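Just one protein chain is left out here, and the rest sit where they should.
Coming up: chain A.
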Amino acid sequence: MTTAALDRLDPQARAAARGWSDIKIRNMFIIPTILFLIVFNIFPLLYSLGYSFTDFRASVNAPASFIGLENYRRLLSDPNIWRNFTVTAKYVIVSVGGQMIVGFGVALLLNRAFPFKGFVTTLLLLPMMMSMAVVGLFWKLLYDPSWGIINYALGLGRFDWLSNPDMALYAVAITDIWMWSPFVMLLSLAGLSAVPKHLYEAAAIDRASSWYTFTRITLPLVSPLLLIALIFRTMEAFKSFDLPFIMSGQPTTEVIAIRLYKMAFQEWQTGLSCALAYIMLIVVIAITNVYIKYLNRVKER
């Protein structure tokens, strides 16, 4: 849009009558939003960056003193923090991997005409519309070894899902897969329905095997949308808090966001927790960057 176009106002408009230009109107819409962002986003972000170099504790009436990179040094040399990061990585890989496989698989199944298709798709979308806290509490009941329906249905007897330190993280990841596969499914479905039909027809004429059709036509054309799903889910899984927090208290399920919460709001180590939050932010940005680079390459093809 050029400024010349912006300057033209409908002479009948009220704004014109008051002598307002389009630029003035644009600014009136944008400036409050930017101010809002600065006050509630940018300012706290920079403020907490400042805190991350101090020994500040919000619970103590003492001024913060500058300690340089000490917080970062302490965090990065703390084996417990590394354990939290390992747990988080494991959780991200299992749950996002599971969601991609299940979500894309279901989308492939749904990508054809059959009766009540719309209704079935809507039903499948329900899990992701629920509140995390409710899902966590319900799955805790489902996993109960004495009377939970999962052990009953699978004939596992009194198998401990959440009390077993080796199993708990997978149990939480399964719940996350159940909840968020529909999201991947939805994006995949959008991608699948956009694949031109004539490509499949050409492949059929050439007698291409269905595996060949899948790997050479379907997957490359859907992959940009799948990558977007992957980016969103990885970011979400990396900072997930609610499900592991509600479902299990095991150290083997203490993802980094739970550690951060405890550090900031139970132990009130404000400076240290700001530093940890920044480390998390950097990790998320790094992962997202890798994905976006890859996404751009896929798009160029």
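Convention: a contact is a pair of C-beta atoms (placed from the backbone, for glycine too) under 8 Å apart; a residue touches a chain by one contact, two chains touch by 3 or more; residues count from 1.
By our rule, contacts and distances are computed from a predicted model.
According to UniProt, the chain absent from the figure is "Sugar ABC transporter substrate-binding protein", selected among "Nitrate reductase subunit beta", "Sugar ABC transporter substrate-binding protein", "3-isopropylmalate dehydratase large subunit" or "Polyhydroxyalkanoate synthase".
Although one chain is not drawn, the whole complex shows that of A:S59, A:S210 or A:N289 it is A:S59 that touches it. Residues of chain A in touch with the missing chain: 57-61, 80, 144-146, 158, 160, 162-165, 248-252, 262, 265-269.
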